[in-house]
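Data block below; observations after.
Let's look at subunit A:
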Amino acid sequence: MTIQWLLPVALATPLVALLTALCSRLRPWLPNLLWLLPLPALVAAVLALHGIPLAFTLSGLSFALDQPGAMLLAAAALLWSLAGLAVPAVLDQPSATRLSLWWLPTLAGSLAVFGAADLLSFYLAYAIVGMSSWGLIGHADHIQARHAAGGYLIFALSGELCVLMACVLLAAPLSAQTGLSFDAVTAALPSSPWRHAAVGLLMLGLGIKIGLVPLHSWMPLAYSAAPPVAAAVIAGAASKAGIIGLIRLLPIAEGLMSTWGLMLAVLGLVTAFYGLLIGVKQRQPAAVLAYSSISQLGLTASLLGVGLMSAEPLSRAAAVFYAAHHLLVKGVLFLALALIMVSGARWRVLLGVTLLGLSLAGLPLTAGFLAKLGLKPILGDGTIGLLASLAAAGTTLLMLHFVRRLAATQPVSPTVLAPQAWLALGLLSLAALIVPWLLVPLSLGQPMRLALGLPVDQIPIWNVPWSLTRWIEFWQQLISAPGLGKALWQVLWPLLFGGLIALALWLPPLPPGDVLLLVERLGLRIVCRIGEQIQRLEHHLRAWPVAGLALLGLVLLFAVMLMG
Partner candidate 1 sequence: MTLTLFADLGLLIILLGLAIITAFARPAFVAVAAYMAYGLVMALAWVRLAAVDVALTEAAIGSGLTGMLLLGAVAWNQRQTEAHPRRRQIRLQVPATHPLLIIVVAAVCAGVSAVLAWVVVTLPEPPTLQVEQVRLALPATGLGNPVTGVLLAFRAIDTLLESVVLVFALVGVWSLADDAAWGGRPRSLRLVQHSHALTLLGQLLPPFGVLMGLYLFWAGADAPGGAFQGGTLLAAMWVLALSAGLAKVPAVSNRQLRLLISIGSLLFLAIGLAGWAGGVGFLGYPAGWSKALILIIEATLTLSIAVTLGMLVAGRPHRALPR
Partner candidate 2 sequence: MLFTDLYTYSLVGLGALFFCTGTIGLLRFPDSLSRLHALTKADNLGLGLVVIGLLPQTHWPLGAMKLIAVWLLAVLASTTVGQMVGEAIRRGVPFR
């Protein structure tokens, strides 16, 4: 098959488009092209899901699409494309053009991170997506945006440096023969003398990206400062770079890291609840969604943590599905917010948003139900399982809160949106509802069988290509499963519980960013003082007598050391 050129083309398309931005005549056209650019990646992902292996290597960087990568890539490409369709409608021309300049590298990084096949290409894509998100967040020209972008930068950079150090540590036991592929990395890790440092740094770095408490503070600020259409892609697609990192780099199948797994699971659960608790006190819809993201990503992380703890490879499968679903739904919610902020609330949109929001909580017949179902066998029926159910209850509460805030949103000057914006929202909502159903047998098949009490067959999890007949067969089996009713109830009760609480509760609002705001004032002052002191110190160092003294002192010091 000579379709191999597709993957490099798909990954390079946004960057090539970025080059056209150099020409000032072509630049104003960019926003209208945004929806087109992710399509090659979508095609590549669909082909890969159909079992056509796509891979290429360039100058030591290798990219390939396996099923988890392809699933997330497909979902991300869909989101990027449809959000891109809405960009020219919700932003004015110069603003959209400026946004495109950061949109394109973020897009490139976000797509590439799912296709990365080794440590180096992963870090490359991870760094690109992290750094260029900064431009999307700080796009608006007001003080909050600058503030949020600055905060984001500090967090993202620290995270990236942790990941860099972790990558170097992960690569350290490898030789040129083994290469830096993920398999080699996870295989070599358990025996590596640096395994604890590597995993710890990895969790720290990726934890910042997915907003694990207490590293989450940047997220609400950033998502509420960014234009909502950009927040849609950042919250939806870009944040999944952290999840795919955990999936790729944690040695889940080896099961030698149970302490770290427990830590990740606990942290993830804490994050899930923390996001819910603070989220319901928010007034800005974007902040509510940000805290919902924190909560959902926390749940995903705890899923992987449990997997790491119990050496359960299926946790990866469940996590990929959960992440893909969250990717699409969060995209829809932000996109809806973007449209409503321009044109005002409409009941049809609110209804759709409610449906999809509850899908996050696991509303039956939505894809979220499937996602929740997939969590069950991995989290088990014990404390963790119960807590996860409670989290779902909280999600219901949070989503209803969001819909209420969304309904109250009044645009400054309501304008009529171009139809393409509504088209984008509609298509994306449809995709969020339908695509996960199609994807189920690929990744979630095994966990769901487990959940419904069906026998788990021994076929490898990742390597079955998608086909229609196999899909129908899969669902026939599931519907006739005996455990369906019990499973249904298990997922449904938290939903009802959350809904009831939502009716009963009324909470005072909190500013987004919670901890950060408290730490910031004090921290900023301390940092400024330290900077001043360093500047003063340097001023003294640059005086002639001191520099001369240092010079001669070094001579003596070195001479004495060498005479030793």
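The working rule: a residue touches a chain if its C-beta (ideal position, glycine included) is under 8 Å from a C-beta of that chain, and two chains touch if they have at least 3 such contacts; residues count from 1.
On how the list was made: all candidates are chains of the complex that A comes from, given by their letters.
Predicted model only: the values in this text are computed from it and were never measured.
Visitor: Touching subunit A in this complex, which is it: 1 or 2?
Guide: In this complex, among candidates 1 or 2, subunit A touches 1.
Visitor: In the complex of these two chains, what residues of subunit A are touching candidate 1?
Guide: Against candidate 1, subunit A makes touches at 543-546, 548-549, 552-553, 555-556, 559.
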